[in-house]
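Omission of a single protein chain aside, the complex is shown with its protein chains in their original locations.
Here is subunit A:
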Amino acid sequence: MLGVARRRLGSGTVLGQLMQTLRPAAAPRTYSAAAKEITVREALNSALDEEMSADPSVFLMGEEVGEYQGAYKISKGLLDKYGPDRVLDTPITEAGFTGIGVGAAYHGLRPIVEFMTFNFSMQAIDHIINSAAKSNYMSAGQISVPIVFRGPNGAAAGVGAQHSQCYAAWYAHVPGLKVLTPYSAEDARGLLKAAIRDPDPVVFLENELLYGESFPVSAEALDSSFCLPIGKAKIERQGKDVTITAFSKMVGYALQAADILAKEGISAEVINLRSIRPLDRAAINASVRKTNRLVTVEEGFPQHGVGAEICMAVVEDSFEYLDAPVERIAGADVPMPYAANLERMAVPQVEDIVRAAKRACYRAVPMAATA
């Protein structure tokens, strides 16, 4: 019970922080459905371990993935287990080693290229897009590229403008890429395993602040053949008044917002997108047809963002069902500031989501200044 409450409240609220410090003496698990809790970090590590063990052509390359055990310890223990031939510490050469990964994928291996953060992927973006995404098309199906580009994406805490950008909209723009954004530990495990097994290039956007968060996982999710489908969203919470779509860290915020809204009599349905490309338009539309109102939440910059695409997807397919304009919550349209209070203002908070949902439900609340 405490575990679930801890997760629901997160660390954003005082009560949440208090809950985190409370530890029951004997820690018995009182909920029966999920027997175990693991962190997202452990989930990713176990997924990498299992896939590398199952297929010897899978290998990991990136900066500090080997001896340092991973810049964020995601690849902990893998070097000892698989050796330096399969867990490669690269020099600081994103363009070079990403291209090497793509070339290896052209020629029959299944590389996992880790970017220390996706901001650094900009140095390699030519290879992600031109050599990887477009190759199956340009070669008319002869050269498929079974590569995974993974790493933390989006804002962390106080890391400044050059380390905080969200790349979901950038990569999701390109045909030929699959873009995945896990939230929970189950998402992380299932989607990473699916990505590694997938014959196409996958951009796997993790989140640094989620790495340490624990989530309950079912026994099925811990099985080594567990996999989640690419292109399918998950309804994290059922509701009937307003649909809130989110991905990655914002799913946690959306769930918190849904709790607050529930107290005010608004039942919010929270969709964890999981896959930005292909976007699960069917699930989003089905939900909007049920609730008639939509709030999209993302951490990245608003212009040309994921929310804009979701809005259009709904307008194209379910316009008559909308009872209110689509509300879009995104990060502030500025490079990420460093000062802690400014940073808080530049990233969506739970209150922003609550306010937007209320606006969508015509509960007259004036727009708050967002910057």
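We adopt the following convention: contacts are C-beta pairs under 8 Å (C-beta built on N, C-alpha and C of every residue); 3 or more make two chains touch, one makes a residue touch a chain; residues count from 1.
The working rule: contacts and distances are computed from a predicted model.
> Looking at UniProt, which of "Pyruvate dehydrogenase E1 component subunit alpha", "MMS19 nucleotide excision repair protein", "C2 domain-containing protein 5 isoform X18" or "Dolichol-phosphate mannosyltransferase subunit 3" names the chain we cannot see?
Cross-referencing UniProt, the chain left out corresponds to "Pyruvate dehydrogenase E1 component subunit alpha".
> Quick one: which of A:Ile38, A:Leu60, A:Leu79 or A:Ala105 touches the chain that's been left out?
Final answer for the missing-chain contact: A:Ala105.
> Looking at A:Asp198, A:Asp241 or A:Glu327, which residue reaches the missing chain?
A:Asp198
> For the chain that's not shown, point to the residue among A:Gln142, A:Ser225 or A:Gln303 touching it.
In the complete complex, the chain left out is touched by residue A:Gln142.
> Taking the entire complex into account, which one of A:Ile230, A:Ala257 or A:Ile353 touches the absent chain?
A:Ile230
> Since one chain has been left out of the picture, which residues of subunit A touch it in the full complex?
These residues touch the chain not displayed: 56-57, 59, 84-86, 88, 90-91, 93, 95-109, 111, 126-127, 130-131, 135-146, 175-176, 178, 198-200, 230-232, 278, 280-282, 316-317.
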